[in-house]
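A quick write-up on the structure given underneath.
Left out: one protein chain. Kept in place: all the others.
Just so it is clear, A and B label the chains in written order, and each chain counts residues from 1 on its own.
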Amino acid sequence: MEPLTSPQGIIIWIGALVTLALYSILYKENPVYRVAEHAFLGLAAGYGLYAAWAFVLYPKWYQPIRNDGVWLWAMALVPGVMYYTIYSKRLNWMSRMVMVTMMGFEAGLIFRTWAGTYMRQISDSFRPLFQPGFRPPFLYWDNLIFVVALVSVMTYFFFSFEQKSRAVQRTAGLGRWLMMIAFGAMFGSTVMARLSLFIGRLWYLFAEWLHLIPKG
Amino acid sequence: MAREAPQPATRSGWEAVLDRIDRRVIYLGLLLFTLVPLRFPLPLPVYVTPPAASLHAAIEALPTEKVVFVASNWDADTYAENEPQTIALFRHLLRRRLKFVLFSVTAATAPQFGQNALDEALQNEFPAGPGPDGYPAYGVHYLNAGYKVRAKPWIRSLVQDPGAALNADWKAQPIRSFPLFQGLTSMPAAASMLIDITASDTTEDFIPLVGAEGVPISLACTAVSAPEQYPFLATGQLKGLLTGMRGAAEYETLLGYKGRATRMMGGQSFAHLYIFLLIVLGNVAVIRRSLRRRRAS
Partner (left out) sequence: MFNFARLAANPGLLWTYSLASIGACLAVLALLHFLPRQARKQLLVFLTFAAGAVYAVDYFWAPSPSGQPNPLSGVTGVIGNVLQVVAGFALLLGIYNLVHIHANNIRRTRPNWGYSVVFFTAFLAMLIAAFWRESYLWFGPPATQLRLSDLPPEFILDRNTLSPAVRTQLGLPPTPASFNPLYANDFYTYLFRGFYLNLQATMFSILAFYIVSAAYRAFRVRSAEAGLMMVTAIILMAGQVPLGMALTNWIPPQSDWSGLRIENFSYWVLSVINMPVQRAVEFGLGLGALAMGLRIWLSLEQGAYFGEEV
């Protein structure tokens, strides 16, 4: 067990006790869990407030005014405070001014983000299917599977016209089957991710705190 | 689908037992299946997959005169996955004696977690402190630029002028006062790579706004979002990918040390086995019941 004789020991003990406090919910709902949960909320809110000032507002707003004399930055306080008019029925149109401007900036970037993301994806989707000179194994089988999967899944999501033709319906049906493979991959990855978080906690409790698992 | 007519419960003894198992027993099973292999580790191999190998190769080939931008975009909720990834990546950057800048755009606590991981990497790679050439020195070879609010317009300005966009380090020191940022113009000219260590969808912003400007992007993400990144790997928009704790274990293998991720993979293995057994157990009972109903009808 980690001794309580150093800052490291104290920190590890604190961590172990709050971990166990939260895990008590797995047995049943209890006040210890609620206290730990509210403590977490409070710590997160406190750190958020500190970070908003220390990382964003102080270096980018206060310092340019105070140290560099750029008084124009003082005007940035106004749109910042306009956000808070959302709580007033009479004045909340001012918060909408700020929000629609921010949304406008993001919307204006849609061309750049769309082209930057999808143009390469589209060009990469046109892949050769036949081996040069039509030599064995004649086809690029992986590319063929790729094209079939891409077209069938895109057909599945094509809602602009009713899918009446049997060929289209069958293609969309194949797309659904292939999507199940992708969903299985996502499920497997999700399971691994969630279990990793728990294993990390186990490691903390049994290796760092109780020293029951060899660390080295 | 037609609704099945309600049937009297015709369950065998062990199916009834399985149905009545308390959830806390299932939780206890998870604890045991995960804890025992951690306590008694088996010598199981960790094979390196192509995405992790690509990332390693990409960092190996980076020029030392340019700067690597490391976006540490994770919080304590994905600590077990992202922290070992961050440590391994920093250890590689330090071994290659590359210059790097750490910043975050998703969580306010991310710079502190990134700094802690960097401190651990520094302790491992430079236990006696900076070498005779002074590497690594804060502000000269590396820097923590703190947290900035995630916004596409800001990321656009980061690409155009990182010094003006980042503005100060995480202790509010003006960033241009550090030698690392003197003469640093735009990211396409000065950055050799952007490594995104993330628990969210930050690549949606980095790929089109940074990657499309000619800066290579690599990603270390949680396992949840990994399958969605394969289209970007295929086009080269991502130069490499680390997937969760497994990706961290692979990277540790490539770097030749046995870190926390590698040690925890044993528990991961048996936890997966436990999930598999639960799925099979849960479905065996259902399949038997459905076969019995069909035989009865």
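Operating definition for what follows: contacts are C-beta pairs under 8 Å (C-beta built on N, C-alpha and C of every residue); 3 or more make two chains touch, one makes a residue touch a chain.
All of these numbers come straight from a predicted model, not from anything done at the bench.
Q: So which bits of chain A touch the chain we can't see?
A: So the residues of chain A touching the missing chain come out as 6-8, 10-16, 18-19, 22-23, 25-26, 34-54, 56-61, 63, 65-84, 86, 91, 93-94, 96-98, 100-112, 114-115, 117-118, 121, 125, 142, 145-147, 149-150, 153-154, 157, 175-185, 187-192, 194-195, 197-198, 200-201, 204.
Q: Touching residues of chain B against the unshown chain: what are they?
A: For chain B, the residues touching the absent chain are 21, 23, 26-27, 29-30, 42, 44-47, 49-50, 75-80, 108-109, 112-113, 116, 118-120, 122-123, 129-130, 134, 136-138, 148-149, 151, 153-158, 160-161, 164-165, 167-168, 171-174, 177, 186, 223, 227-228, 230-231, 233-234, 243, 246, 265-266, 268-276, 278-279, 281-283, 286-287.
Simple rule for what comes next: only the chains that are shown with their structure count from here on.
Q: Measuring centre to centre with CA averages, how many angstrom lie between chain A and chain B?
A: 12
Q: Show me the residue ranges of chain A that touch chain B in the complex, using the header's touch definition.
A: Answer in residue numbers: 26-27, 44, 47-48, 50-52, 54-56, 58-60, 63, 102, 105-106, 109, 112-117, 120-121, 124, 182, 185-186, 189-193, 195-203, 206-207, 212-215.
Q: In the complex formed with chain A, which residues of chain B make contact?
A: Interface residues on chain B, with respect to chain A: 24, 27, 30-31, 34-35, 38-39, 41, 77-81, 108-109, 111, 146-149, 151-153, 156, 167-168, 170, 172, 174, 204-205, 207-209, 211-212, 222-224, 226-228, 231, 234-237, 243-246, 260, 263-264, 267-268, 271-272, 275.
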